[in-house]
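All protein chains but one are shown at their positions in the complex.
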Amino acid sequence: MKRIACCSAALGALVAATAAEAQGPAQAPTQAPTWSVPAENQRCPSKWGAGDERGSGNLMKPQVVLDTVKLIKTGEVIDLAHVLGGTMPFFGTRRFDIHLKRTFMNAFSNERGSNEEMVLSEIGQVGTQFDGFAHQSWRNQHYNCFKTDEISSRGGFTKLGVENAPAFITRGVLIDVAGFKGVEMLGDSYEITVDDLQGALKKQNLTLKPADAVIIHTGWGKLYGKDNARFVKSCPGIGVKAAEWLASQSPVLLGSDNWPVEVAPNPDPQLSLPVHQIALVVNGIHLLENLKLDEMVAKNVHEFAFFMVPLKLKGGTGSTVSPIAVR
Amino acid sequence: MKRIACCSAALGALVAATAAEAQGPAQAPTQAPTWSVPAENQRCPSKWGAGDERGSGNLMKPQVVLDTVKLIKTGEVIDLAHVLGGTMPFFGTRRFDIHLKRTFMNAFSNERGSNEEMVLSEIGQVGTQFDGFAHQSWRNQHYNCFKTDEISSRGGFTKLGVENAPAFITRGVLIDVAGFKGVEMLGDSYEITVDDLQGALKKQNLTLKPADAVIIHTGWGKLYGKDNARFVKSCPGIGVKAAEWLASQSPVLLGSDNWPVEVAPNPDPQLSLPVHQIALVVNGIHLLENLKLDEMVAKNVHEFAFFMVPLKLKGGTGSTVSPIAVR
Amino acid sequence: MKRIACCSAALGALVAATAAEAQGPAQAPTQAPTWSVPAENQRCPSKWGAGDERGSGNLMKPQVVLDTVKLIKTGEVIDLAHVLGGTMPFFGTRRFDIHLKRTFMNAFSNERGSNEEMVLSEIGQVGTQFDGFAHQSWRNQHYNCFKTDEISSRGGFTKLGVENAPAFITRGVLIDVAGFKGVEMLGDSYEITVDDLQGALKKQNLTLKPADAVIIHTGWGKLYGKDNARFVKSCPGIGVKAAEWLASQSPVLLGSDNWPVEVAPNPDPQLSLPVHQIALVVNGIHLLENLKLDEMVAKNVHEFAFFMVPLKLKGGTGSTVSPIAVR
Partner (left out) sequence: MKRIACCSAALGALVAATAAEAQGPAQAPTQAPTWSVPAENQRCPSKWGAGDERGSGNLMKPQVVLDTVKLIKTGEVIDLAHVLGGTMPFFGTRRFDIHLKRTFMNAFSNERGSNEEMVLSEIGQVGTQFDGFAHQSWRNQHYNCFKTDEISSRGGFTKLGVENAPAFITRGVLIDVAGFKGVEMLGDSYEITVDDLQGALKKQNLTLKPADAVIIHTGWGKLYGKDNARFVKSCPGIGVKAAEWLASQSPVLLGSDNWPVEVAPNPDPQLSLPVHQIALVVNGIHLLENLKLDEMVAKNVHEFAFFMVPLKLKGGTGSTVSPIAVR
């Protein structure tokens, strides 16, 4: 059965365009879903307290910064972000249009010309992107049980906006699952298991600790900008089990070189990107998508100082970002 | 004579709306301009070589990173960026509109709702912003003598795009000129002198060195979001002399808590924001505008680790940014 | 009590910005509202049948066209539309931005240059505008009891879109209420009565008949583009009684030289633009706002051939239009 699990970032148009998906699973379920959102009293208030809007962002403490900079040995900076431009893969009707304006020439003696561009885009949900907690919900409920209809307005969210996210300066751990499996790229809808993660970490002589930025290398990024149709059609990534194990390690964020961090479509055809709910809605852990990891892997960088500061888009659901690794 | 020196970011509409300015100085000049763009052979090729598109960005070397992290003693992070939202001051016809889309509910068993926003904005030239070299020119010439009509297209610049800018990890030096002068805010069109800069640095026991991110506190930022009309009408800042002295110190960028870094209008009514040309066109030094410096000044932070990674907007003239100080 | 009755076109932002309005009437009502939406079985199915999406548009029959052209005696054309540009009054966060692109020069022997503009706007709800039935609702119900959540998508309405509206070629009747009352402009929140309408018609020797485009002159249009703040703050216009009488005459549309056709705020502080619901939701009669009527009044044109063809915006809530009168 061909099924497009609509993307991490609300693949609305695409799903809407195909009736079967819009209606849910194509076949009548013969068994209960393999995962469902925990009861409200198991989610709320979050461990950061009632009313908290930062979730895992609370982990960003000064001591983490001090520990992080100790990881810097050579001063080398490696970009983890793709260039924002027309060759990016897009989901559904999302766009990224740059319109360079006509040059304005200021009529003074120094003949200064000025240029600027108008950008039209779902700026929080294109390219290398950081998901905030307003981005995803279970029914009408977001992280910490904030309700969509109470915190949304035409101009953005009044709670959980991405402007609440901190600067991320923390240890980055790249888990090279593709490398661990001995392939350049995992299969089109391969679900990464807990064993895969633990095996790869062991091979890399690393263990996770709270506040880590956990970055998973699937190899899928090789398709980014090269075969966009295949890139967005499906992807290998973590599933429910791996996400729950990772969440138990208290990471500050989960990132990957695919578009939803998680496997898509989910092996359970009744589920639509459940890891988005596990991370963003249930545990208040941010997601970081469409990372550029080729240089990291080529250089065998598995532990590094991770730096990222999302744009302070007031009421935004996410932010296009330019994360970097420093070692 | 009231004159609005059009802003750092191409105050096109505003100037265009007032015929006198659009035509240039209101009065026939009785003397030669106090500054003009140096001859081409004094500007090109730049010191970074013919064809170079990075300018001062070339200063970002691994050793600078290593030196920078040594400045981190407590791990405290201070935001230097204002929130991006509707209360920002805008120049001319610039806009920043967020339209939150209708929630899309995915029809699977886990009832995942998705939200995203459409943003319409001159994204490189609003809020706390980083100026790239495509932003400004002298006549048809940009940094390193790239010609506007040869490197511009409807979709952006084919050379000098902001995607060429590096990650900035370097020493930040805040020169508190307002504090040095004993005021909360410098006068509406006060031109900061070389003596002001050197006096403030001496008081702070600091000297500049190559690759510094030089941040000038004028106090003007107190008006940001509070009296936007006054904020954009004029501002205190550096003039030609101070800019030339700063440029001779090889900074990686010049920033301030006003909108153009420089004094506006320029005391010489024949000149339109000449520091933009001195920095961006002549010397290949980036500008960083609309910084939020109140917390820095309140805490007397004058030397710090500066972190900023512009968005990789392909062919863009600049980038909305979220710089931070770490100490 | 100062109260801004949010505009015909969903003055969302404005209302949202003022808590009292967003919460509803500022004072606890001491009496029942003077009007409420009729029960569902009195509204649905509409007189045009269950599932009908055209409402009064069904009145546009060939015989009406034949009757209309007989009104043309001189061939004179009078514009009823304002120019679409930056000096228009806007409600809330609505925008109309034209960005003229850089000229593209085609590199062939005939050296053809091309220009085009990017327009960003709530195109159906700015300037001289035509309201479709998707624009307004009572709770979740639109005209003919179509439900918002069943007919809306991120890309527009799947039912009741403005593409269903016909070409309007019909008799136009201008009811000059300002002239009847002997003033250039009615008072800031004057409610036009049934007597006003009937008196003015009698003075003009005209009676309404089905399919008429009924245009009401209040004089308020004198402020359009001249004192936009006052123009949108309130306006004279018809209230509940006059609207119900007009609806009983079976017009194809109701238009005026103010922004909501109706009086605003409504004299009953518990009501928010009830005529919008009477016309669009209950009776399926279109509204036509921000008409330019000065030339019509100066020339004493009260009966004329009315021509208007809305843009076929698929799924749109309305259309910016250019109606004309011919006599």
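Note that the chains are named A, B and C in the order they appear, and that numbering of residues resets to 1 at the start of each chain.
Note that a residue touches a chain if its C-beta (ideal position, glycine included) is under 8 Å from a C-beta of that chain, and two chains touch if they have at least 3 such contacts.
Predicted model only: the values in this text are computed from it and were never measured.
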If the hidden chain were put back, which of C:Trp138, C:Tyr190 or C:Trp259 would touch it?
-> C:Trp138
Considering the whole complex, which of C:Gly179, C:Gly221, C:Pro236 or C:Gly316 touches the chain not shown?
-> C:Gly316
In terms of residues, what is the contact footprint of the unshown chain on chain C?
-> 6, 9-12, 15-16, 21-25, 29, 33, 35-37, 60-66, 69, 72, 74-77, 79, 81-86, 94, 98-101, 103-125, 134-140, 148, 152-157, 163, 166-167, 169, 270-274, 276-277, 307-318, 320-324, 326
Residues of chain A touching the missing chain are 93, 95, 97, 101-102, 104, 120, 152-154
Kindly note down the residues of chain B that lie in touch with the hidden chain.
-> 12-13, 16, 93, 99-103, 118, 120, 153-155
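In this text, only the chains that are shown with their structure count from here on.
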Working from the CA atoms, figure out how many degrees chain A turns to land on chain B, in steps of 5.
-> 180
Interchain centroid distance [CA atoms averaged], chain A/chain C, Å | 45
Distance between the centres, which are taken as Cα means, of chain B and chain A, whole angstrom = 30
Expected list for chain C, residues touching two or more other chains, is 93, 101-102, 120, 153-154
